[in-house]
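Okay, structure first, notes after.
Removed from the display is one protein chain of the complex; every other protein chain stays in position.
A and B are the chain letters, set down in written order, and residue numbers restart from 1 in every chain.
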Amino acid sequence: MSAIRSELSVEIPDALLDEASDLPPGVGPYKLAWRRLRRNRVALAFGGLFLLIVVLCLLAPVYSSDIAHQSPNFENITGTVKVGGKTETIVSSSDIPIGPTWQLSHYFLGADQNGRDVAVRVLYGGRNSLEIGAVATLITMVIAILLGLVSGYFRGVLDGIISRALDVIWAYPAVLLGIALGTILAFGGIGPLHGTTLMVPAVVIGVVYIPYVAKPIRGQVLQLREREFVEAARQQGLSHWQIMWGEILPNLSSTIVVFIPLILANAILLEAALSYLGAGVQPPNPSWGTMISEGINLIPASFSLTLVPGLMLVLAVLSVNVFGDGLRDALDPRAKVRIAR
Amino acid sequence: MSAAAPLLEVSDLKVSFETEDGTVKAVDGVSFSVRAGEVVAVVGESGSGKSVTAMTLMGLTRGPNARFEGVATFEGRDLVAAPEDELRRIRGGDIAMVFQDPMSSLDPVYRIGDQIVEQIRAHDNEISKAAALDRAVELMERVGVPNARARLRSYPHEFSGGMRQRVMIAMALSCSPKLLIADEPTTALDVTIQAQILEELRQLRQDTGAGIILVTHDLGVVADIADRVVVMYAGRVVEQGTLDELFYDPQHPYTWGLLGSITRVDSDRSKRLPAIPGTPPSLLRPPQGCHFRPRCPHAFEKCTEVPELTARVPANPDHLDRCWLEPERKRKLRVVDGRIGLASETTVIA
Partner (left out) sequence: MGRFAIRRLFSMAGVMIAISIVTFLLFAAIPGGNPANRLAGRLANPEEVHLIEVKYGFNKPLYVQYVRTMKNIFTGQAYSYQQGFNVLTEIKAGIPATFSLALGAGIIWLLTSIAVGTLAAIRAGKYTDRLLTVLSMTGVSMPPFFLGAVLIYFVGYKLNLLPIGNFVPISQSPWEWFKHLLMPWFTLSVLFIGFYSRVLRSTILDTINEDYIRTARAKGLSERQVLFRHILRNSLIPIISLWGLDLAQVIGGGAILTETVYNLHGIGQLAATAISNLDIITLMAITLLTAFFVVLLSAVTDIVYALLDPRIRLS
């Protein structure tokens, strides 16, 4: 989403780069952050919620085979199911699928217009969405850190090229770029990135977000390389790579840690958007985005088809966001009370 | 100095802040007074509570986590407990403040002229903008800003550090304050500018008879301009008296340490620069009794009891200090290597 721009331009306080001045000895800034995070019940609760969702989705195959006895793509338009004593067809004659039966073993959350079990699909879809989100985040972070480090440290022509390339990617609205790349790769493909594999949306989303992370990192590297300890390391004869790895990178760690949940949340949202538009996960594979798209077609007859995947999506993203926010608060050493000196 | 009632009388001021780690006692019982036309220097290192004291007088430390005790009487009113709107009228009006870092103390998006005018009009809502600008020019000229009328339209970042501090002083003077509080006004400036700023302050005292509270950690500045000195350590006043009393007959080991750490042209170059060993205590869990005890080489059993701030030299009833040592012993102990300083080894009290 284009609005991510505003979120990611918030500065990471560089007080973490300075010595901790009035801390008791031996307590590093990360231990302090961890302590602060532990005290933030809300953030921890939402972090737990996210883990719960992840676990549930990972257990999709278990649910599918052992509990619901349905595979996610099994179409069952004319089948019947017992609901509260009555026998009903899964998809009625006017093409309206049944709503939630609240029976764990049969169509717990209802069926979609192809007779597929919604509960099973929502879990499998979650698996896909979360997997894509995670891989995309990994791609973004690794490449962005690399590019940010290299262009910020070496500067010059290399920096010029990288920065221009980043600017071009950045100027494209994220969704449009995602659709463009997604469609192209799905249709044409480069090597293993082809067709309906999940890697296509993952790579696409990963690439789209690179500039949002690489630019701030580059900015921070530009600042860091002017600091005395870098100069000192040069005097000691350390090579460029040793300096980047051993001196600069550790100072970026708080920035990196804060970015991860942010990118993850946006990656999950972007995947849903792309899938909704048909440029992400391809049918018949489920994803929260595709399910919402299918569900919208059935409004007003049936709303649960849209509501179920939508709620899961919102909950997942919300929990990542709240936890990420708590993480950022914990790493920010600004005390609640500023004591004037 | 007139014998009239003091301009400001601070009595047993206590300021503490509630933080997530506990209560920080930033100011723990501070008392002093300032008379019209007098310069009182409040000296101490970072964390001594001197800035908190100064800012509390203007009500700038008020907040949900701040707790106050004690009284600060100014013209018959107590500043500590005064309601906010009363305090607001005093701020910038009868009492004005100059801050440490002129670079960050001025709003970067407004012109200097507008910022001075803003203060003038906050205390006089009938004056016209033109008249206020005239007054601003007057003030800028008084503090020695060249080309004042044109410079009114400049932005803060277009001034040098020294000029910016002068502008801040001009702004503070705009409503003819009776008391000026200067919090480390020269710390962020280099030595030559420092001298000029101090000259401004001296001039101000002479011209208007205002009282000045000068918060600083630099004894050189103190020697230059102060009439009386209040030495603070870890939230408490440990010594106070006239400039001469402090420099020639200091009673508290901390003061000896401060005096001893002044480098002099004639000091022995082969010896290391004397510094007070150790670090200031945490204000969350201060040491029991005298706050200076852990760093003091002359500490003895009585020091676990909080020393009272009283006059221990009978000849000077206004020279107060917080040290249990006998004045006789003090006179011996404070001489280290031929001058006043703090001994580096523990001296056994016989």
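Odds and ends about this structure:
Everything that follows uses one rule, which is that contacts are C-beta pairs under 8 Å (C-beta built on N, C-alpha and C of every residue); 3 or more make two chains touch, one makes a residue touch a chain.
Please read all numbers here as calculations on a predicted model, not as lab measurements.
Across the entire complex, the residue among B:Ser46, B:Ser104 or B:Thr310 in touch with the chain not shown is B:Ser104. Panel shows chain B; residues 58, 60, 88-93, 96-97, 99, 101, 104-109, 118-119, 122-123, 155, 157, 168, 171, 175 of it touch the chain omitted from the view. Think of the hidden chain as still there; on chain A it touches residues 1-7, 9-10, 164, 167-168, 171-176, 179-181, 183-185, 187-190, 265, 269, 272-273, 276-279, 292-293, 295-296, 299-300, 303, 306-307, 310, 313-314, 317-318, 321-322, 325, 336, 338.
Rule of thumb we're sticking to: only the chains that are shown with their structure count from here on.
Per-chain Cα centroids separate chain A from chain B by 53 Å.
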